[in-house]
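Of the protein chains in this complex, all but one are displayed in their positions.
So, chain A:
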Amino acid sequence: MGWLGSSDKKGPDPVSRQDRQKCWESRDAYFACLDAAGVVNPGTEGTSCAAPLKAYQQNCAKSWVDYFNQRRVLAEQQKSVLATVNTQASAANRK
């Protein structure tokens, strides 16, 4: 019943555990590439991660891609805020 090939046309199936897993894996691969390139904000890396980006966009729904990208930026911001707070705290403790 059009089982093969239909997934390409319709995009990933969020209800399928395999499809979710595949999406998460390609997301992790793309983010790892961004980390290696020293880029925080997805989409600002130029052409350096074109291949993993294509797989990521193929294996995840657009809304999921937006959500994961947004969360990556937020997580990085949180990390830098936490780092600042920690250095301030240790500086205050030293006084």
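Just so we're on the same page, contacts are C-beta pairs under 8 Å (C-beta built on N, C-alpha and C of every residue); 3 or more make two chains touch, one makes a residue touch a chain; residues count from 1.
The rule is short, and it goes like this: contacts and distances are computed from a predicted model.
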Original post:
For the chain omitted from this view, which of "ZYRO0G17336p", "5-demethoxyubiquinone hydroxylase, mitochondrial", "Ras-related protein Rap-1b-like protein" or "Cu-binding protein" is its UniProt protein name?
Top reply: "Cu-binding protein"
**OP:** In the full complex, which bits of chain A touch the chain not displayed? Write them out.
**Re:** 14-17, 20, 23-24, 60-64, 67-68
